[in-house]
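Note that this complex is displayed minus one protein chain, with the remaining chains in position.
Then we have chain A:
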Amino acid sequence: MATEFHNLQELRHSASLATKVFIQRDYRDSTICKFQTKFPAELDSRIERSLFEETLKTLNCYYAEAEKIGGQSYLEGCLACATAYIIFLCMETRYEKILKKISMYIQEQNEKIYAPRGLLLTDPIERGMRVIEISIFEDSGSTSSSSSGSSPSSSTAQ
């Protein structure tokens, strides 16, 4: 029991929220939902640039697909208009379906890539599609420099 507490105490010490990084929207392509792919400096020691950019690129692709104006969206729009939009009571819009896919993707990314590195992505829909919030958890067991504490552990995690 005491040993258990001891280990859990250490675990408890191992991660606490240090800061949050916000990835803002990129409005250069008009009002479509797209996030800046610029790699934040705070994540420099926590995750590989390529992984982060891959995640962001995939998310941007998903959003672009959701907001694409093409055959399928026209069909959906016309059908909905013809039924005086009653059809949306029964079926989900394409946008909502893709948002669900995005949710699953973020969860998967968190489990596989971000959580082992002490990071956590928040689904942008929970922040009004304004930002991607990345919570950075620090290894508070190492007091002064967090990077020294986290880097060996992150290397072991990998």
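Points to keep in mind about this one:
Everything below uses one rule, namely that a contact is a pair of C-beta atoms (placed from the backbone, for glycine too) under 8 Å apart; a residue touches a chain by one contact, two chains touch by 3 or more; residues count from 1.
Here is the rule we use: contacts and distances are computed from a predicted model.
Not shown: a single chain whose UniProt protein name, out of "Sodium/hydrogen exchanger", "Phospholipid-transporting ATPase", "Palmitoyltransferase" or "SKP1-like protein 1A isoform X1", is "Palmitoyltransferase".
Across A:39, A:62 or A:95, the single residue that touches the chain missing here is A:95. Residue positions on chain A in contact with the hidden chain: 2, 4-6, 8-9, 11-17, 20, 22, 24-25, 27-31, 66-69, 73-74, 76-78, 80-81, 84-86, 88, 92-96, 99-100, 103-104, 106-107, 110-111, 115-118, 120-123, 125-131, 133, 135, 137, 139-140, 150, 153-154, 156-157, in rising order.
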